[in-house]
Structure formats: structure tokens, C-alpha cells
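And now, chain A:
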Amino acid sequence: MLGSGLIQGLAVTAKNLVGSFHDPARYTNVEYPEVKTKLPEAYRNFPFLVTESASDPMGTLRCVACQICEKECPPQCIYIEKSKDKKPDATGKMQLFPAVFDIDTSVCMSCQICVEVCPFDAIKMDQVFEVATTSRFEALLLNRNQLAKPNTYYHSIHPTEAAEVDGRLAAERKAAEEKAKAAAAAKAAAAAAPKSATAAASATPPSTTPTPKPPAAPSAEAPKPPTPAA
Partner candidate 1 sequence: MNAVLIVIALVTLGAAAVAMTLRNLIHSALLLIASWAGVAAFYLWAGAEFVAFAEILVYVGAVSMVVLFAVLLTRRSRADLTVTPDSAGRAISGFIAGGAVCGVLVGAIVATPMGVGSSPTPTVTVKQIGVQLMGTHAASLLIVGVLLTVALLGAIVIASADRTDDSEDTP
Partner candidate 2 sequence: MTALQLCLVFSSALFCVGLVGALARSNTILVLLGIELMLNAANINFIAFWRFSPSPAPATGVMFVIFSIAVAAAEAAVGLALVIAVYRHQKNIRLQEANRLKG
Partner candidate 3 sequence: MSISDLSPLGAQGGSHVRAVHDEFHGDLLEVSMGPHHPSTHGVFRMIVTLDGETIVKLKPVFGYLHRNHEKLGENTSYLGSMPYTDRLDYLCSMTNNWAYAIAVEKLAGQPVPERAEYVRVILAEITRLLNHTCLAGFLMQDLGCSGTPLMYAFREREKILDLFESLSGSRMMCNYQRFGGCRVDPSADWLEGAKQLTDGYGQFLDEFEALLTGNEIIMARTQGTGVLSPELAVAAGVTGPMLRATGVNYDLRKTDAYGVYPRFDFRVPLGAHGDVYDRYMVRVLEMRESIKILQQALAGIPAGPIMDPKAKLRGFRPKAGEAYGRIEGPKGEIGFYLVSDGSPNPYRYRVRAPSFINLTILEDMCLGQTVADAVIILGSVDIVLGEVDR
């Protein structure tokens, strides 16, 4: 009969009207500025640079200014200038560091490719999303001082991933020390062959598995500053 479908529809809306007052499955709203949902661990927004210590961020940047991320960034929002001098990195090896590291967050599309390609776990995705500013150009161009955030912060936002990264780094460091010892003992040449990209690639993808895979530390190959691929 004409109208039965209409009445069925009215029943559905009535059910929802009533349900929105008592059924949390129907009324799923969160009133944002006052209440915030917990961000999932995997959430990403803009990148930041990991530093080992909070007190001396510029001195302990993990970044060695290898410029891979600059090259791989699809919208090309990263700008890096290498330093003239070197400083020791976490493993005690002398490394370059970025004299200038700028990210234009008005261009960045939060794709995470810089994180994936970084062989040093130096750049990670931040979770800060309330980044509105009043200035269109200066405030959205972040320099390395603004980008640098300590490892503890990284642990606070991506705990699983950070633990995995730390484990891997520790293993690498240990391997490097052993290797250095072995090298010293053997009086071998210091230079190592340019490492392949495969190792970096298989080591880099972050994982959110509940049981983090044991860091597959390649004991034979310590990560070396990769000679940038042509």
C-alpha cells in the first residue's frame, strides 16, 4: 500500500532519535576541544627529528644530513644543508650533521616516506595535529630547532615502534663496537663497501605488531653512512 515504505522510514528515524540518547553505538560523537579521542599509535602528522637528549637537542641529532629524505620526499618539502664540520654520533663515529634542516609543513603531505627511507631512524612522524597558525609562510616553515624532539618524546607517542627502533639501534651500536674492536684487533682497513639499500629497507619499516620482531641486526654489516645513490 502507498506509504508503507514511508512509515518504515519514519520508524527507523524514530529508533535513531531515541537511540541517540542511550545507545553509544548510535551516538558516537566526541565534543572535540573539550574531549579528545586517544590517537592510535600509528597516527602520523608531520615529521620531526629525533635527538638523543632533551638538554642538547642540536648536539645529539640522529640526522647525519645524508639528504635521502630530501631526495625521496614526493612534494619536496624538505631542505637540508650539510654542516662543514663533523661531530660524533651515537656510536661515537664522526658524522656530518644538518646545518639547516627545514620542513615546509604547508607543502608536506604527511606521507611518511621520509621516515621509511631514513637509514638512521632520525626522522619520525609526529602526532601534533593542532598546528593552526596566523601566519601563512613563516609559521609553517619549521627549522631544525622546531623540528628537534627528544627520543623520550618519540617513546611517548609511538611506544611500540620506538622500543623496536631503540633495540635495533642498541644492537647496531653493539655490533659496531664489536666490529671496531675486531677491526682494531685485525688492523683491518676501516672503509667498508657501500652498503646496499636492501638492508636499510628491510630494517626500516616500522611495525605495530604486538610481538615486536627481534631486531634483525645485521652483524656483518654495520650501518655506514650510505654513499648517496646517484
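Convention: a contact is a pair of C-beta atoms (placed from the backbone, for glycine too) under 8 Å apart; a residue touches a chain by one contact, two chains touch by 3 or more; residues count from 1.
Selection criteria: all candidates are chains of the complex that A comes from, given by their letters.
The structure displayed is predicted, hence computed values, not measured ones.
Checking the candidates 1, 2 or 3 against chain A in this complex, the single touching one is 3. Per the touch definition, chain A reaches candidate 3 in the complex via residues 2-6, 8-9, 11-13, 15-16, 26, 28, 40-44, 68, 72-74, 109-113, 116-117, 125, 197-198, 200-202, 204-210, 229.
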